[in-house]
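Below is one structure, written out as structure tokens; comments come after it.
Here the complex is missing a single protein chain, while all its other protein chains stay put.
So, subunit A:
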């Protein structure tokens, strides 16, 4: 047996796993009766349906007539830079305030680019930090910790 449609096979397994997990968790909520459905009713049946369709998807990917697809290489480096920068931003926001956190976010995320240069990145990070300060803090009065907590 050969997995011809690799994309669909993997997606199907993912849906199956997600469905089983969601269904098992939903079992801990009351299903209720049909004239008064409980909190578990809707999620449980959705999850079961998802698991069933995921199985169908995976199995049909094995069919000899299935369209052959390959899964493109996952660019984990890009994921790490972007998600890392964002998580770092969230973490630093309370400590450093919005202005410095934006600088960090721009610099770290720019490091993920193929064409990174310090000069351009520093310039754009300063520009964006100034823009954020001007528009969101001064202009729109959104509530942020603006400066590092040490300063205030």
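Heads up, the rule we're going with is that contacts are C-beta pairs under 8 Å (C-beta built on N, C-alpha and C of every residue); 3 or more make two chains touch, one makes a residue touch a chain; residues count from 1.
To be clear about the criterion, contacts and distances are computed from a predicted model.
Chemist: Which name from "TctA family transporter", "4-carboxymuconolactone decarboxylase", "ATP-binding cassette domain-containing protein" or "Xylose transport system permease protein XylH" does UniProt give the chain that's left off?
Modeler: Answer from the record: the omitted chain is "TctA family transporter".
Chemist: Residues on subunit A that touch the omitted chain in the whole complex?
Modeler: Per the touch rule, subunit A residues meeting the hidden chain are 7-8, 10-12, 14-15, 18-19, 22, 25-26, 29-30, 33-39, 42-43, 46-47, 49-50, 53-54, 56-57, 60, 69, 71-72, 74-75, 78-79, 81-83, 85-87, 89-91, 93-94, 98, 102, 105-106, 109-110, 112-116, 120-121, 124-125, 128, 132, 136, 140-144.
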